[in-house]
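Pasting a structure below so you can have a look.
Heads up, one of the protein chains got dropped from this complex, but the rest are sitting where they should.
== chain A ==
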Amino acid sequence: MPRLLSSALALRRDPRILKIPPYISLLCILVGTVWLFLLPLDEYSRRTYISENALLPGQVHTYFGGSDQNVLRAYKQEVNALVGKSNVEINDQLESIVKGLGLKTARQNFTYHAAGRTYEGENLYAILQAPRGDATEAIVLVAAWENVKHEVNRNGMPLVLTLARYFKRWSLWSKDIIILLSPDSIYGPQAWVDAYHDAHDSSHVSSLPLKSGALQGAIAIDYSQEHRFESVHIVYDGVNGQLPNLDLINSVVNIAGGQMGMGVALQEMWQHNNKYPQRLRTMLRGMLKQGLGLASGPHSSFIPYHVDAVTLRPFGEGWQDEMAMGRVVEGTFRSLNNLLEHLHQSFFFYLLMHRERFVSIGTYLPSAMLVAANFTIMAIFLWMKSGQPEPASTAPSSAESEKSAPPPTVERDLFLPLGVVTLCQFASAIPLYLFNQAPESALTPLFTTFLLINTALPFALSQFLTSFYAPSLQQYHLIKSFSLLLLGMFLSALATLNFSLAMIIGLLAAPLSFVGPFPNSPVASIICFVLLNIISPPAVLFASALYWGLDVTSVLREAAVAWHVTGTYSAVVVWCVWWPAWLAASVSVLGRPEAGHKKVKTA
């Protein structure tokens, strides 16, 4: 044992050991990326299964149909007559219908201000009290008047009304059923859920006059197409990449796909042959949506409150009619009705790649952690490197002293590097504040200005540092070290909350690990700086907006709205985690270290 220890100690002194970390770091990134691409293989992903036995999906006979079809047609007439009217007029009419069914109704006003615009409306909701329950639990059925693409929910609205009428006739409900009819798909449900949990700002969102028990689950119907459909599209992404319990998705897949015999699609993959490329694409789309953290439907707002929710959207040309859709909802509600406790058995962290194929957190998390670990490894490496005496001063003595004494550690000068990194971190509050508070008309000029300033800023900062403080190479190493340490820390904490966002930011920031000051070659540092500018946060934002055919203004507006309404924190991660790391790296690339002016002290 002592021999082993001493040889380990001798190894620690070996100068070659200091050459390894950048390669380990690169290896981490490569393994992390390859890992991600292995996930869709059969060997790494798993078949889905129902974990909560109480759900019993598809085990009940569904009776929705028959004469309810006539009721549906009548409601469809009513709803079609309302298209184009104001929110209040629509709610007046819908309220009279729902009241006529014998349900208690209530309304709620909300107003959101974001990006210089006002988003307001009025929610209508009704509570069907459970014949066999005590109002301690409830399930929610949501229909938004408009879906996220602003198409009128022509079939979904009448279907929900018909279902409400149908559910009222049954005596088997043990949980209250809440029917929520909101004017739009994002703001209305958000205001309602916030107010339901008393987490609203009462100056913008009014409180709910009528409440029921703890929400156990929610299903939203987005059925805007007029004709019959072939398959159901399950939208499950919540705000900030939170996901509903996998059991809920499995139940819907089981009922729609198994019992009703319709197709089920995820992530807008209308065709899916369950082969590797399709699986990979489904997974990557899911990751991108999760990373952006935006609300993708009326269900998204429920998930942060630990209410499992999905939006069901029929699509395609087929022979399934509204009644089949209604039976899917009925079956799902019967399953949720069976629950004895909150959905908790199955996974909350997963990546779906097919309706019956997923990977769980234990399998995919290592890839993001490896990417985050690369930053930490480089930070430790740079710290060790900064403790080494500069090569010129020790070159003659290194040969003889290799055996006798440990290499002397140079005293590190921490104040300047700490100051620079702190400054970068605090400066990140400025773009975050500006882009979240600016009105929509100012966003484009603001973005252009920011892009220009962002290019010039590293030069200015570097010039300032050189002329006032003349940092040494060691201090540049320390700047890099601290900034990478922070980046690695933020990303590994983030990976537990929103894996995809951590992975995306980690990969985009990965090159920052490997750039450093070029003391002898100003040309190289300029080239490196140009390359760095290509992967700067605003440049990537611009490029991805171009790639997806969006204009930057609408992207920024969406981000600001998401920040104010749903509390999406992706912008915080971009501006306060990624951008400061990029800035610190750029400053260190442009750095012109002063060699040999500082005293080498030995400890």
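As a convention for this text, contacts are C-beta pairs under 8 Å (C-beta built on N, C-alpha and C of every residue); 3 or more make two chains touch, one makes a residue touch a chain; residues count from 1.
As a convention for this text, contacts and distances are computed from a predicted model.
A.B. asks: Tell me the UniProt protein name of the chain this structure doesn't show, selecting from "dolichyl-diphosphooligosaccharide--protein glycotransferase", "Cytochrome c oxidase subunit 4, mitochondrial", "tRNA(adenine(34)) deaminase" or "Phosphatidylinositol glycan anchor biosynthesis class U protein".
C.D. replies: Missing chain, per its UniProt entry: "Phosphatidylinositol glycan anchor biosynthesis class U protein".
A.B. asks: So one chain is hidden, and I want to know which residue out of A:376, A:436, A:454 or A:474 touches that hidden chain in the complete assembly.
C.D. replies: Within the whole complex, the residue contacting the unshown chain is A:376.
A.B. asks: Of A:224, A:242, A:267 or A:367, which one is in contact with the hidden chain?
C.D. replies: Only one listed residue reaches the unshown chain, and that is A:242.
A.B. asks: Just name the one of A:18, A:284, A:489 or A:572 that touches the chain not displayed here.
C.D. replies: That would be A:489, which touches the missing chain.
A.B. asks: Spell out the interface residues on chain A facing the chain that's missing from view.
C.D. replies: Residues 2, 5-6, 9, 242, 306, 342, 344, 348-349, 376, 379-380, 383, 405-406, 408-409, 411, 485-486, 489-490, 492-494, 496-497, 602-603 of chain A touch the chain absent from view.
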